[in-house]
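Since the structure comes first, as structure tokens, the remarks are kept for the end.
A single protein chain has been omitted from the complex, and every remaining protein chain is retained in its original position.
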Amino acid sequence: MTGIKLAAREEQPKTLIRVGNVTVGSDFVLIAGPCSVESEEQTLRIARAVKAAGANMLRGGAFKPRTSPYSFQGLGLKGLKILEKTREETGLPVVSEVLDPRDVAWMSDYVDVLQIGTRNMQNFSLLKEVGKSNRPVLLKRGMYSTIAEWLNCAEYILNEGNSQVILCERGIRTFETYSRNTLDLSAVPAVKELTHLPIIVDPTHGTGKVSLIPAMSLAAVASGSDGLIVEVHDEPEHALSDKDQALDPDAFTDMTRKVFRLRTFMEELA
Amino acid sequence: MTGIKLAAREEQPKTLIRVGNVTVGSDFVLIAGPCSVESEEQTLRIARAVKAAGANMLRGGAFKPRTSPYSFQGLGLKGLKILEKTREETGLPVVSEVLDPRDVAWMSDYVDVLQIGTRNMQNFSLLKEVGKSNRPVLLKRGMYSTIAEWLNCAEYILNEGNSQVILCERGIRTFETYSRNTLDLSAVPAVKELTHLPIIVDPTHGTGKVSLIPAMSLAAVASGSDGLIVEVHDEPEHALSDKDQALDPDAFTDMTRKVFRLRTFMEELA
Amino acid sequence: MTGIKLAAREEQPKTLIRVGNVTVGSDFVLIAGPCSVESEEQTLRIARAVKAAGANMLRGGAFKPRTSPYSFQGLGLKGLKILEKTREETGLPVVSEVLDPRDVAWMSDYVDVLQIGTRNMQNFSLLKEVGKSNRPVLLKRGMYSTIAEWLNCAEYILNEGNSQVILCERGIRTFETYSRNTLDLSAVPAVKELTHLPIIVDPTHGTGKVSLIPAMSLAAVASGSDGLIVEVHDEPEHALSDKDQALDPDAFTDMTRKVFRLRTFMEELA
Partner (left out) sequence: MTGIKLAAREEQPKTLIRVGNVTVGSDFVLIAGPCSVESEEQTLRIARAVKAAGANMLRGGAFKPRTSPYSFQGLGLKGLKILEKTREETGLPVVSEVLDPRDVAWMSDYVDVLQIGTRNMQNFSLLKEVGKSNRPVLLKRGMYSTIAEWLNCAEYILNEGNSQVILCERGIRTFETYSRNTLDLSAVPAVKELTHLPIIVDPTHGTGKVSLIPAMSLAAVASGSDGLIVEVHDEPEHALSDKDQALDPDAFTDMTRKVFRLRTFMEELA
């Protein structure tokens, strides 16, 4: 594929990335948590619930990229401190989004995985900066991006010396309005034939609809995904952002049980 | 959903459609065969191969909707006679596309399931005509169509008195060029919450790439699809149409084994 | 461009098509009228208004392709008879959509130009049938269609012997929801460099919003369009279809005056 060198599949065997007790690329990764960190209590409560259900990493936004400047923009440093404390309490490694190249260095003290969101996939200054970090990077696909463009963004990070890139398919923008985005699961086998980097799937943003998430999570596992990232909130109707797409802990627990059983089955099937 | 009455989920329990020995909606449907019927020998050879692999219906185009008027347009009646003969030899029910309302009545003598292709999803004259037929109809989603529009097209058929409609997700048109279309698997759970009609998936047109078909077929099963329709050709490189997306019988056999095992597992998981 | 032979620009000088007193391809064509023919009075009233404003053809649907089977489907033959009578009264040639290949021959007695709608652009049976007609054909671009596919559909008509094809850009489907479709005016110069066929623009469906139509009509003229087709209704709020996008006669009259003045200016500028 044009332009891809370090990320190209021929370059090396599958990349394995150690985060806490999990090896991304061989273990199945299940990242769960609230859209936004709202308070210490909320975050800890949800973290314990998702851990009990089987999640092996915690997600939570401290800096939120919002369409409107008047929407809740996240707790910032305060949110990161809550995430740090929650990790200490639960042992779950933390994934959180970085929006600004000036935040990369110091945020790396608080989080285990730096997330690049869909709107910043081609924010090349930010890519170069996380490329200089020693933290693994979760690189979401731009909602408007071809697979080729996405892999070139991974190449930007690799080219700066950071080889720990986890790709994340999160849906692309189409004319369909029933779902918030169109989850492109064919990106999973496509990425696997093009690169050695691991890929996970975000069914929450990929569908934007609680009712579609369980089926699409199972489909993601069957397509060969290395993991999932899912929004969970214990009071979805009171969430400060993305309230329509957060699973509650019960639905998440039920789904998780099926996801892990299917993953085991798929490994036997291969 | 606006406009849907007879097709609405609340209207009745899941629709079951008997075709040959298969009950669409409860049995897993595996429709396979060449893009175009090219000759009696080719069709019979491929039909035997896909039956041996586990397919329970045969697909094959006699009338081909082609972008250019100068491309192979199908064998027409001769092709239908080949399909009829192949059914006699193999026992496989036949699915074939109808392009013209004037052909619906007489084509029904040759085929078991009338297919409405993606370009004709909103060909309302054709929909009304198959609505008057007593044959089951395989209604492909328009490559440009929302789920709401698609279900309204099913409603056109139901409204004429034919309740045997099988929906088929086959990929939508997006900006991505790595795959031929973007297979929208979230349509499977969406359709299941909106209607009582069965839905199958076409990974062949949905991806347009042989290398992506097995993973997407498994993902379709995990998403809850009632079946698959797949193009198979024993000499893909010599096929008169769609040569880049046809599986060869070996690849199809390997995939089929996994598909049925996964289907059985999913039934246990539910 | 792949597959285009008879339609290719190199093939001949610009196609000129005589309809009534207008030569499509040299005169500026302004087709206006209601979305649907609703009654004799309504049609005649609107026809007189658009003629007074400067329109040189009348549009009006007798067969309406509607998303839902329960929406108004048009008056059919009765509507065509109204159009015929209106032509007698006003002298305006009539453009009306044909949906079914079985209707082409007899509808040609009632209309001056057969319209192929966006949903039927790749209805190849219908294309072949209008290709055998001696009536000019207005071929709308599919809302999901590339320019290449569109020109291949014109080629289907030309290949049957009918060389009188008028192309019509009417907006494509994108993620944008502010307008109903995205009017692709770059299709005008694109078509002009690829083919000798005339092209007009439909700002009504292209925007779906009354407030955007005048600006886009002027832009269409400046882009080199050979004409416009516009929906006009004298009681838009009571129209049986497309009520949000119909101009009233006053707005149409104001716009028409500017459109013709701009057209004259553009001819001098060239």
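Going in written order, the chains are labelled A, B and C, and every chain counts its residues from 1.
The rule is simple: contacts are C-beta pairs under 8 Å (C-beta built on N, C-alpha and C of every residue); 3 or more make two chains touch, one makes a residue touch a chain.
Quantities reported herein were computed from a predicted structural model and do not represent experimental measurements.
J.: Decide which residue listed in C:Phe63, C:Tyr144 or C:Phe252 touches the omitted chain of the complex.
T.: C:Tyr144
J.: Tell me which of C:Val29, C:Val232 or C:Leu262 is the one touching the absent chain.
T.: Per the contact definition at the top, the residue touching the missing chain is C:Leu262.
J.: Which of these, A:Gly142, A:Pro189 or A:Gly227, touches the one chain of the complex that we don't see?
T.: For the chain that is not drawn, the touching residue is A:Gly142.
J.: Looking at the full complex, which residue from C:Phe72, C:Tyr110 or C:Phe175 touches the chain that isn't shown here?
T.: Checking each option in C:Phe72, C:Tyr110 or C:Phe175, the one touching the absent chain turns out to be C:Phe175.
J.: Touching the hidden chain in the complete assembly: which of A:Asn56, A:Thr86, A:Asn120 or A:Thr207 does that?
T.: Only one listed residue reaches the unshown chain, and that is A:Asn120.
J.: Determine and list the chain B residues touching the chain excluded from the picture.
T.: Touching the missing chain: residues 173-175, 177.
J.: Tell me where the left-out chain touches chain A, residue by residue.
T.: Touching the chain left out of view, chain A contributes residues 2-3, 5, 65-71, 99-102, 119-120, 122-125, 142-144, 148-149, 152, 155-156, 159, 173.
J.: Touching the missing chain, which residues of chain C?
T.: 144, 146-148, 172, 174-179, 182-186, 188-190, 193, 206-207, 211-212, 214-216, 218-224, 258, 261-262, 265-266, 269
Keep in mind that, in the parts below, only the chains that are shown with their structure count from here on.
J.: What pair of chains has the most C-beta pairs in contact?
T.: A-B
J.: Round to the nearest whole Å and give the separation of the Cα centres of chain A and chain C.
T.: Centre separation, chain A to chain C: 48 Å.
J.: Could you pull out the residues of chain B that touch at least 2 other chains?
T.: Residue numbers touching two or more other chains: 144, 148.
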